[in-house]
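Of the protein chains in this complex, all but one are displayed in their positions.
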Amino acid sequence: MTATAVREAGTGRPHRPRRTGRQVRTLTRRDQLIVALMVTIPTLVVVGLVWGPAIGTILLSFTDWNGIGNVGDINFVGMENYRNVTTNYPPFQPAIEHNVIWLVVFFLGPTLLGMLLAVMLDRQLRGSRIYQSIFFMPVVLSLALVGFIWQLIYSRDQGLLNQVLGTQTDWFGDPDINLWAVLVAAGWRHTGYIMLLYLAGLKAVDPVLREAAAVDGAGEVRTFLQVVWPVMRPVNIIVIVITVIESLRAFDIAWVINKGRNGLELISTLVTQNVIGEASRVGFGSALATIMIVISTVFIAIYLIQVMREQRR
Amino acid sequence: MSPRSYGAGGVPAMAIGRRTMLKGMLGGAGALAGLPLLSACGDDSGGGGGASGTVTFGSNWSDDVPKKGIQAMMDAYGKGKVDINTVEHNSFQEQINNYLQGGPDDVFGWFAGNRMQFFAEQGLVGDISDVWSDIGGGFSDAMKQQSTGKDGKQYFVPIYYYPWAVFYRKSVWQEKGYEPPATLDDFKTLAGQMKSDGLTPLAFGDSDGWPAMGTFDYLNMRINGYDFHVQLMSGEKAWNSSEVKTVFDTWKGLLPLHQTDSLGRTWQEAAQSLLKKESAMYVIGMFAGQQFPEGAERDDLDFFPFPEVDSAVGADSVEAPIDGVMMAPRPRNEEGAKALLKYIGSAKAEDTYLKSDPNNIGAHNDADTSGYNALQKKGEELVSKAKTISQFLDRDTRPDFASTVMIPSLQEFIRNPNDIDGLTKKIEDQKKSIFGS
Partner (left out) sequence: MTTTQTVPSERTTPRRPPVRRKPPLRPARVVLVVVLTVLAVGWIFPILWAVYNSLRDYDYTSLHGYFSFGGFTFENYVNAWARGNFAQTFTNTAIIVIPSVLITLLLASSVAFVLARFSFKLNLTLLALFTAANLLPQQALLVPLFRLFLNIEVPFWFSDSGTLYDTYFAVIAVNIGFQTGFCTFVLANYMKTLPRELYESAQVDGAGVLRQYWQIVLPLCRPALAALSVLQVTWVYNDFFWAVAFMRTGAKLPVTSSLQNLRGQFFTDYNLLSAGSVIVAIPTLVIFFVLQRHLRAGLTLGATKG
């Protein structure tokens, strides 16, 4: 991407941007105003529509608000909601477990497979592009749609899987199995994404180094470990963070299958069950949401530190 | 591109926009500054559209059969234009809170009982007592009571109800020589017979979480009586009481008679197994008929009342949820909305609806029963003979309790029926925290 842009810019060779930026104060008044607007308007939008509401949710988590009525009806109840979430809400523990399982499985399955596919496809292989396209295709489908498509395979009475295996398993309904079945479907989509990220990362491997390793008589595995792996380190961190965030945010697929109940409890579905619908335990649901925000923030911070470090280099 | 730039020219709108935007940014506290619909609407309605103006109608009758019924009913209105806004049934329910607070349609579909009272108490539903003074004569006291909020005012116009019972196919029963059982013991014996005949005794699908409530309600009312049901639902009785444990225990004994893997099956899929003659019985509402193709198949459907468990309690409580309509607290066209409600509360409107959807029974006393099919007639008889009529677990108790506690708990029970003590204690603990707040 960079190379293209630079070529278009007409300099003819890769260009390393200078670190020192221009100072705003050398601008005319009019331009200063424009610069200010160009920053403040989008910032207001993002703060108003994302950060503000996020803080609102955190505040609400300390109240017993039911989502109806006005300020006067709101009682602050301290940590009551959090106490209830952790001690008096049976679906909470399974939800945490499922999110953790989701995460672990995503690492062991789609992430490893995606990496493996990338390594395999990052060769001069005939039809490499076609393979890439096929593995990448599910990424454009929404998780809700993925749920529908897999239902045709998983359905107890009409699904393909039971017809082929001659079983009567209720893949999406049996609470001991459905999480795994959903993970296969969700992993089907995630793998292509991971593959793509690693493929992009692998492009950065210096072919000369690879050649050199090959000349030295290094085997595939050693070349990978010594030449390729170190280069992929930044990608690894991105992949870890994306996988964590995606695992935590997993929602659509469980929601379309059974509203995230009965074996498919996830924190995201519990939040939704509590804050929408007739339930409107807004304070309680917000406590669940706050737990999500806190966990996300840890990983968002890791991500930001990584990308900002890249920026500074 | 902040929202205020769309304040649409009006200075006040802009000012409010900016203020609320800021409040929103400052966190939840700002966002809670009262119900906007109170100030927003209202003045528009006085403008004199009158009874002849357009009335908006929010419909959750999204399935094919009922949708046609509503359309037919509105087509026959004739006193003004009705704009129907149909929203998918489940989505409507999920969004009901936002919907009611966001300025609902003038008239909209909902359910009777506690589920209506809950919103009436919050001021989210319009008082239509004056409509009732006109239409009241056409309804029984029970109907009126189910349409009345806790403050004694009316908020709801019933259209139809549908009894829950044990449904079966006459042809299958004739062929096998089964007879409707009157007591639970007979019921179990019969189920054993069905099993040996290669049939699943009871169709069952609880993927959506609510169908199992019907079974729970019936067992509870048969074992502990209607009054206990009411007290349990209102939070007065404990869920870990011995009474409730007996209900679960009895149910546990019945579970082997149910279709397995019920948690992954919708009620409609379970109805298919009855249709395909794989299951012999089905505890469900009369709307199950919607799943049976019109004609011979639908005519083959019959039911018997949920059997008696304890002869001291009897079997004269019937679960018969009522569906109907409510009015926005401040409709844009109040006059028109009330005129429409009067029409909906008439026998004529109900007859029109039931012609398209004969899987329910008209709520109006004068609803034309001559056109009823055998099942409707039987259903009407069942309900009119009933000593007490319950709505349904999720209509008789707090909605937040029903959806966030009872659905997962009943599903948990179906999954693992052995830890009744643990389960009921968990329900009671959660009940206390919800009802106490």
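Chains: A and B, in written order; residue numbering restarts at 1 for each.
The rule we apply is simple: a contact is a pair of C-beta atoms (placed from the backbone, for glycine too) under 8 Å apart; a residue touches a chain by one contact, two chains touch by 3 or more.
Bear in mind the structure is a predicted one, so any value in this text is a computation, not a measurement.
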Of A:L117, A:V227 or A:L264, the one touching the omitted chain in the full complex: A:L117
Residue touching the undisplayed chain, where the options are A:A95, A:L264 or A:A289: A:A289
Those residues of subunit B which, in the complete complex, touch the missing chain: 1, 3-4, 6-10, 13, 16-17, 20-21, 23-24, 27-28, 30-33, 36-37, 39-41, 44, 56, 58, 62-64, 85-91, 94-95, 98-99, 101-104, 266, 268-269, 272
Touch residues of subunit A, complete complex, unshown partner: 1-9, 11, 14-18, 20-24, 27-28, 30-31, 34-35, 38-39, 41-43, 45-54, 56-57, 60, 67, 117, 120-121, 123-125, 129-142, 144-145, 148-153, 155, 158-160, 163-164, 188, 193, 196-197, 199-201, 203-204, 207-208, 210-211, 231, 234-235, 238-239, 242, 245, 248-249, 251-252, 256, 268, 271-272, 275-276, 282, 285-286, 289-290, 292-293, 296-297, 299-300, 303-304, 307-308, 310-311, 313
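The working rule: only the chains that are shown with their structure count from here on.
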Contacting residues of subunit A [partner subunit B, same complex]: 41, 44-45, 47-48, 51-53, 55-60, 63-71, 74, 84, 88-91, 156-157, 168, 170-175, 178, 258-259, 261-263, 265, 273-274, 276-281, 286
Subunit B - residues contacting subunit A, complex: 1-3, 21, 24-35, 93-98, 101, 115, 118, 122, 124, 207-209, 261-265, 269, 399-400, 402-404, 407-409, 411-412, 415, 426, 429-430, 433-434, 437
